[in-house]
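First, the structure itself, so that you have it in front of you.
The complex appears here minus one protein chain, its other protein chains still in place.
Per-chain numbering from 1; labels A and B assigned in written order.
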Amino acid sequence: MASQHQQDGHSHNHGDHAEYYSRRAEAIQALLIDKGVCSLNEIMTMADQIDARSPEDGARIVARAWVDPEYKKRLITNPESAIQELGLGLPETAPRLRVLENTEEIHYLGVCTLCSCFPRALIGRPPDWYKGLAYRSRVVVDPRSVMREFGTELDESVEVRVMDSSADMRYLVLPKRPAGTEGLSEEELAKLVTLESMIGVTHAKSPNAAII
Amino acid sequence: MPKVHDRGGWPNDDPIDRSEHIMDEWERRVDSLNSVLGEKGLKNTDQLRRAIESLTQDQYESLSYYEKWTVAMETLLVEQGVMTTDEIDQKMVDLENGTQ
Partner (left out) sequence: MTSSESARFAAGDHVLVKVGNPSTHYRTPMYVQGKTGRVDTLWGAFRNPESLAYGGSGVPRQPLYRVEFAQKDLWDNYQGPETDKLLIDIYQNWLEPSA
């Protein structure tokens, strides 16, 4: 075994920490099953349920809010009941959902500087960059510079508001409806709504940029 | 001096790395286990956060996201007497050797 590793050339290390932790996690899982704390089936079912949450559900909500001003009002006032109108819902135990509307005057973007709080129950897991130290450290100090890295430039007349979700609320940004989208269907509009735009580091895609 | 996890405003000149890594199966399981244990009342989000916050700065910065969750999960499960560190060590050996 050892000689084979030496012949590999690259520094493949059997004690590599990534492998160590994956093996430790597997051991913990096996013990939990052995001890009857949970079953493999429960674990796999939960994993599938988590995977089923995706940004597409958020995009549908945004598109509906764009086409229906009364729905948008309901969404902002009581998001958890408004999403049920689209067949979506949050478990009772999930953190509370709030919606932050971007306008011509005000632009929100979200972060969790202390950990990685994110509206997972609605749109799934956060992107790696959102959980990373660079974003968490920098976006509160200089949000405009961070947005520039994402290709977003905002005029000084727009008020940028960073939302640090430090407690029981989880925030979804409602991006502005892009110009030139008057003729599009709700389904076509939803395709313009990216995960980045629901975090607020970008606007939604313009119809020219998107390939529908 | 802020705690290891309290990152708002920490000096940082790094560009935002926008690459996404594909989740490994073990990470998916850790994510799931966290929720399963939560549903069973064996842990809550605040305990997980507290356990992650107890890492050293070096661990916090070098371990990946789900590696941190794995360490935290062990902390909590051992704390509650569900399993011991020795049992986990032994199980790792058993799984490696193919002896269940």
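Quick notes on this structure:
Everything that follows uses one rule, which is that a residue touches a chain if its C-beta (ideal position, glycine included) is under 8 Å from a C-beta of that chain, and two chains touch if they have at least 3 such contacts.
Only a predicted model underlies this, so the values are computations on that prediction, with no experimental measurement involved.
Of A:Asp51, A:Glu101, A:Asp164 or A:Glu188, it is A:Asp164 that touches the chain left out of the display.
The set of subunit A residues touching the chain not shown comprises 96, 113-114, 140-145, 156-157, 159-169.
Taking the whole complex into account, subunit B touches the unshown chain at residues 1-2, 6, 8-9, 44, 46-47, 49-50, 53.
Rule of thumb we're sticking to: only the chains that are shown with their structure count from here on.
For this pair, subunit A with subunit B, the centres built from the Cα atoms lie 20 Å apart. Of all residues in subunit B, those touching subunit A in their complex are 5-12, 14-21, 24, 26-33, 35-40, 42, 49, 52, 61-67, 70-71, 73-74, 77, 82-83, 87-88, 91-92, 95-96, 100. On subunit A, the positions that touch subunit B within their shared complex are 17-18, 21-32, 35, 37-38, 42-44, 46-47, 50-51, 93, 111, 113-116, 125, 127-129, 131-138, 140-141, 146, 149-150, 164.
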